[in-house]
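Here the complex is missing a single protein chain, while all its other protein chains stay put.
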Amino acid sequence: MEIVVPILTPFNPDGSVNKEALRTHASNLLQKGVDLIFVNGTTGLGPALSKEEKKENLKALADFADRIIFQVGELNIDNVMELVKFSSDYGIKAIASYSPYYFPRLPEKWLISYFKRLVEISPHPVYLYNYPLATGYDISPKLLSKFNLELAGVKDTNQDLAHSLEYKSAFPKMNVYNGSDTLAFYSLLTLDGTVASMANCLPTLFVEMKNSIVRGDLKRGMVYQRLISSVVDIARKYGQLSALYVLTETTQGYSLGGPRGPIFPLEEEERNQLKREIELFLKSLGVLN
Amino acid sequence: MEIVVPILTPFNPDGSVNKEALRTHASNLLQKGVDLIFVNGTTGLGPALSKEEKKENLKALADFADRIIFQVGELNIDNVMELVKFSSDYGIKAIASYSPYYFPRLPEKWLISYFKRLVEISPHPVYLYNYPLATGYDISPKLLSKFNLELAGVKDTNQDLAHSLEYKSAFPKMNVYNGSDTLAFYSLLTLDGTVASMANCLPTLFVEMKNSIVRGDLKRGMVYQRLISSVVDIARKYGQLSALYVLTETTQGYSLGGPRGPIFPLEEEERNQLKREIELFLKSLGVLN
Amino acid sequence: MEIVVPILTPFNPDGSVNKEALRTHASNLLQKGVDLIFVNGTTGLGPALSKEEKKENLKALADFADRIIFQVGELNIDNVMELVKFSSDYGIKAIASYSPYYFPRLPEKWLISYFKRLVEISPHPVYLYNYPLATGYDISPKLLSKFNLELAGVKDTNQDLAHSLEYKSAFPKMNVYNGSDTLAFYSLLTLDGTVASMANCLPTLFVEMKNSIVRGDLKRGMVYQRLISSVVDIARKYGQLSALYVLTETTQGYSLGGPRGPIFPLEEEERNQLKREIELFLKSLGVLN
Partner (left out) sequence: MEIVVPILTPFNPDGSVNKEALRTHASNLLQKGVDLIFVNGTTGLGPALSKEEKKENLKALADFADRIIFQVGELNIDNVMELVKFSSDYGIKAIASYSPYYFPRLPEKWLISYFKRLVEISPHPVYLYNYPLATGYDISPKLLSKFNLELAGVKDTNQDLAHSLEYKSAFPKMNVYNGSDTLAFYSLLTLDGTVASMANCLPTLFVEMKNSIVRGDLKRGMVYQRLISSVVDIARKYGQLSALYVLTETTQGYSLGGPRGPIFPLEEEERNQLKREIELFLKSLGVLN
């Protein structure tokens, strides 16, 4: 039962990645009890990072390599292969990739070929990152079965928990994480864990939720889930990807800079409003102190 | 009334762009009567090209600059700005960009900010490339109006022709092209033209269709449309993006290499089957000889 | 090239159908040049009418039987069969039916069986009323071909005109009408006509649009299309189904009562606002006088 955080990528004002801030953030999250770090995910603006930036993110987190899932997906398979090879110098837990995206009507067999090539070349276990809402493709358990493709794990970002469960039924040895913040409780309880972007700013809550489940105190676990879901609701009003930078700064006490356009940072006024809203909310729950 | 071709990007076996083939192809299409060339579009695998590759495509086609619409979209706005600046050395007709993609739930105002920045910096007219099925966002006429954003043109890749018409109603001076092959006849007839991927392999048919419309022979125009739609149907069975390379080779008599993974080239057997199918179809219609 | 109006069903304050008003309306529309009347369609609240009410609508319009397409669809096939038999006493042009609706995941063959039974029993030609947005099912040309089901006609309510064209390509003898108000011009120009709910309140505009096309004056035809599309835009702000009653009253000078809950009539203030808005719009265009 693992808490996996798809880590934010902090950018400097000039648009370059702030590796020091990335390291600080990862170290803090692991220290607070998060189990694994998912690098270059959607929350980390993976599809907006160049091949070189993806590499540097891994390099920056080399000290925590055994806790890292390294996302390598791109629309240029040569680059993807290069990233996979690059990862062989690091003792990471797994590589992961979303499917091709943007292009509509890709034949199923191209999607499968993509993942088969990853499996052939990767020195590490290969995890599927399934995110139909973003990519337009559902690399479902049925599709994997149809093409006899067995993968080591899956991050299924999907509001349908039954869909995530199906991976486990079809491939009992597969490591299955649902990737929705609002289903984290259930994913911890009945799958192998959760990949939760909110763990960037609320790591302690996730750890408490997990501990509640371990103790068998499901009611308390559900209280944490509701709290987390409420913060998701607040973040979405501002644009979740950018709000997460502000929320993390507010709750963790260090700056992560901001995102990079076209994921635009919140404007000053929005930042302040969000900070006030979240501080009020968390104080009302006694979480901040 | 213009025929715009979103030009295929030919790749060498090593994954690099084959600039010579790109030039040959562009030259041939223009000679056959195509009016404009849309560079780095979806058919050209734009989202799978690096910033450098996008630049080189423009450089390779510099001789035809006045016939070129240069697509600059990326998920890194610094790169996009660099591409726009790069274009200032070329006397192109316009730059264009699709909206941000992949990331779900981006606030409307970020989408608009993206295009506003293009307008601010671009030395050329700015065209919207609206493709909701690929990007997840509809930069609709209503959205543009809401934010008072007037653009010089739009390629609306959308099966709803009424949607394309709405741009014209809201912004009478806007250059409006529908981007669907199966609606090209209508787009030529009542908008400013069509952006049609099938014009890569069937340029003469598109020119004949346009000429029929100019002559007022709509019935004959519709015959060409049906023919084109039938070829789309055939291409989709194989994976349209890759099939277009084979179809163009078959009808135009020169090689364009192939696409680049994860847009995988057709396998030998598929190539042959597609060639046979298309030759049979075109011969039955007396087009090939 | 026919203009087909999916006629509004006028209701009395007690919820019963106002047959006299229905007759008056049909007579007026035909006199103004509308070609055919589609009874019990979506605009006529067909799915909200009982079997008996559907019969009475046909009875009330018996004088115009040869101009009538009689929609018989329901979720109880015994009722549907009864309606088909009932129609044998009337010399109507065709019966029509939407597919089953509401129930998700019906197997294709049940959908086809439904229409096959209509064909077996009907004394009149059978038209498909394809409306995927309402029913959840696309009875596409490909589906009909797959099951070897040839129908006499189709009303394809679909923003994708290419989809409507495909029926004609697959079944050249099929009578094909697109059912979208915003595509009526194109449907008149290149298919067998249009089924247009706005012809309830703007019959003369549709007739003028058709005449423009017949004369070859496409530019003028497009002017009418834009006008019609603008009225659709206005109507949708109020709830199109109910707004049509008010718009028809305003332009045609007689009352049609109102719809029946849960298609709620506009409130007094909304009615007045809509009337003012439409009168202003039409006067500005010189249509009303």
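Should a chain be cited, it is by its letter among A, B and C, assigned in written order, with residues numbered from 1 in that chain.
Assume contacts are C-beta pairs under 8 Å (C-beta built on N, C-alpha and C of every residue); 3 or more make two chains touch, one makes a residue touch a chain.
Keep in mind that what you see is a predicted model, and the values were worked out from it rather than measured.
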The complex has one chain that is not drawn here; which of the drawn chains does it touch?
A, C
Just one of A:I3, A:L165, A:L202 or A:V246 touches the chain that is missing; which is it?
A:L165
In the full complex, which of A:N12, A:T190 or A:Q273 touches the chain missing from this view?
A:T190
Tell me which residue among C:S113, C:S230 or C:S255 touches the hidden chain in the full complex.
C:S113
Note that chain A touches the chain not displayed via residues 159-163, 165-166, 169, 180, 182-183, 185-186, 189-190, 216, 218, 222, 225-226, 229-230
By the contact criterion defined above, which parts of chain C meet the unshown chain? Give residue numbers in ascending order.
15, 42, 45, 47-48, 50, 75-78, 100-107, 110-111, 113-114, 117, 133-136, 236, 238-241, 260-264
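Convention: only the chains that are shown with their structure count from here on.
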Note the shortest touch-path length, in steps, from chain A to chain C.
2
Angle (degrees, nearest 5) of the CA superposition of chain B onto chain C:
180
At the chain A/chain B interface, shared numbers over all numbers used: above half (same) or below half (different)?
same
Distance between the centres, which are taken as Cα means, of chain C and chain A, whole angstrom:
49
So the centre of each chain is just the mean of its C-alpha atoms; given that, what is the distance between chain A and chain B in Å?
34
Which residue numbers or ranges of chain C touch two or more of the other chains?
none
